[in-house]
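What follows is an incomplete set of chains from the complex, kept in their original frame.
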Amino acid sequence: MKMTKSVKNILNNYESDNAGTKGNLARILMHGKLAGTGKLVILPVDQGYEHGPARSFSPNPEAYDPHYHYKLAIDAGLNAYAAPLGMLEAGADTFAGQIPTILKLNSANSLATLKDQAVHGSIEDALKLGCLAIGFTIYPGSEFQFEMMEELKELALEAKSLGLVVVVWSYPRGGNLSKEGETAMDVCAYAAHIAALLGAHIIKVKPPTAHIEQKDAQASYKNLDISTLSNRVKHVMQSSFNNRRIVVFSGNAFTDTQGLLNDIKEIRDGGGNGSIIGRNTFQRPREEAIAMLNQVIDIYKGKN
Amino acid sequence: MKMTKSVKNILNNYESDNAGTKGNLARILMHGKLAGTGKLVILPVDQGYEHGPARSFSPNPEAYDPHYHYKLAIDAGLNAYAAPLGMLEAGADTFAGQIPTILKLNSANSLATLKDQAVHGSIEDALKLGCLAIGFTIYPGSEFQFEMMEELKELALEAKSLGLVVVVWSYPRGGNLSKEGETAMDVCAYAAHIAALLGAHIIKVKPPTAHIEQKDAQASYKNLDISTLSNRVKHVMQSSFNNRRIVVFSGNAFTDTQGLLNDIKEIRDGGGNGSIIGRNTFQRPREEAIAMLNQVIDIYKGKN
């Protein structure tokens, strides 16, 4: 398939990047069923690290096997598959060249007492495993946020100089943030903006709610209609360099399919670039997951 | 345009610097409508990082687009444009060679609980983006001030050895400082002096008030008339190696135009080298901002 105008236009926004990074970004955008549309769906599987194996995989025990996720991403025609080191190592050779992969370089876990993450992978690992991108989480608000941003700075600089794409999970957490505040409109837009300022190529945020967390920000939202998710997504895109950066939205905990699909429609209508959906896919039987992902893909294709 | 005596005299003050750094300093001083005057106006856009996107850009939504600021700085005939990594990356190629740029290497954000900043850019980034200078904030007074100064030491050493200019935002904050103390006469002069001692080529401070914060300093100010801003600016310049270092003054939060212009006149009359004005420019419509910047420039040209 030849490169489309949609993809070419997106690449043009990454004007400081070398051809290596643009090429890898193109490979992600030109892969799978959404190839060429400028939209993308990514399968992330770091929940085993974040929440533990049983909480993640017991609903669908086949998912304990790392090969399961490679196959799911390939067979569902997704754009990319993201996971931590060991998960990718366990299938890197079998599936080499079959699906763009993203090496998630840091993770937290539910035994942790600190709002930080461990950096457990490197750029060299990413190149050896044939990954096209690295993934990194920051927790804006946390008392470790500056340290995390500094780790990202080093990794992103090296990644970009070697032609890799940088995906930033920007998840506000800790500090003075309330639980509700973690997904507040102002905080989510802020998180996306910070990720863009840190040089992310692809930004992952949670779908924002209509809540405004920061007192100082309330005035700025008075004249903005954020009553619908699509409008909120629109504001996140605006905050991501006026649509110059790719933003994908997470699916979060397992929800009913219809609710998820409605959210996807709003993300699409708000101009979001796509979704990164983990638990909602691998926690249901494979055939059901593929069917649901097909529906998601159809929405991004504009069919619904 | 040939180099002027004013600029040559300024360059002569930086006597330990290599020709690379002097050349870049000259490029900043010889650019825009103030070229050759020894005065300068810089557009800084890190408020998205510091205060969030909506608080920064919703008053003038075109400003969500990173290209907007490049164009504004170019069209208003400013000397330089300063911003964090992602902001410059998003326009570095389009505007290469059109306006001197300063890579702001660290930032705080309004979700933070610590009076510190994240270092999110590097000297290598600055060179790749074609920047002539780096920018770095220190918080004299904060419990993180020494760490910040040590970070600056490493970055400034590397920057200078590669011919870059070092701009230091010296913003007293934290520790035992009262809110009023952050802009006190003694504290502001102290902040400028510390920046000069840390090897800054260009120092950015806030316009000082007549308040004296430190008890031990009060005696020293008894015989100094600091009742006018111009006198206070004069004392800041004196504290910056007796005018051997360039000092620019910030504009802070959005204020009425006349108030701002009056301040500029006093800065000029006190011997300040210029202004670094963010929110007061990009939070108003483009044409209005350019008109105002023209008035500022005219003041520094001595026309008013």
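Observations
In order of appearance the chains are A and B, and numbering begins at 1 in each one.
We adopt the following convention: a contact is a pair of C-beta atoms (placed from the backbone, for glycine too) under 8 Å apart; a residue touches a chain by one contact, two chains touch by 3 or more.
What you see is a predicted model; the values in this text were computed from it and never measured.
With respect to copy number, the whole complex recorded in this structure file holds 5 identical protein chains, 2 of which are shown.
To be clear about the criterion, only the chains that are shown with their structure count from here on.
Contact residues on chain B toward chain A in their complex (touch as defined above): 48-49, 51-55, 58-59, 61, 64-66, 84-94, 107, 109-114, 116-122, 124-125, 128-129. Residues 13-17, 140-141, 143, 145-147, 149-150, 152-153, 157, 161, 172, 175-177, 186-187, 189-190, 193-194, 196-200, 214, 216-217, 220-221, 223-224, 235, 238-239, 241-242, 244-245 of chain A touch chain B in their complex.
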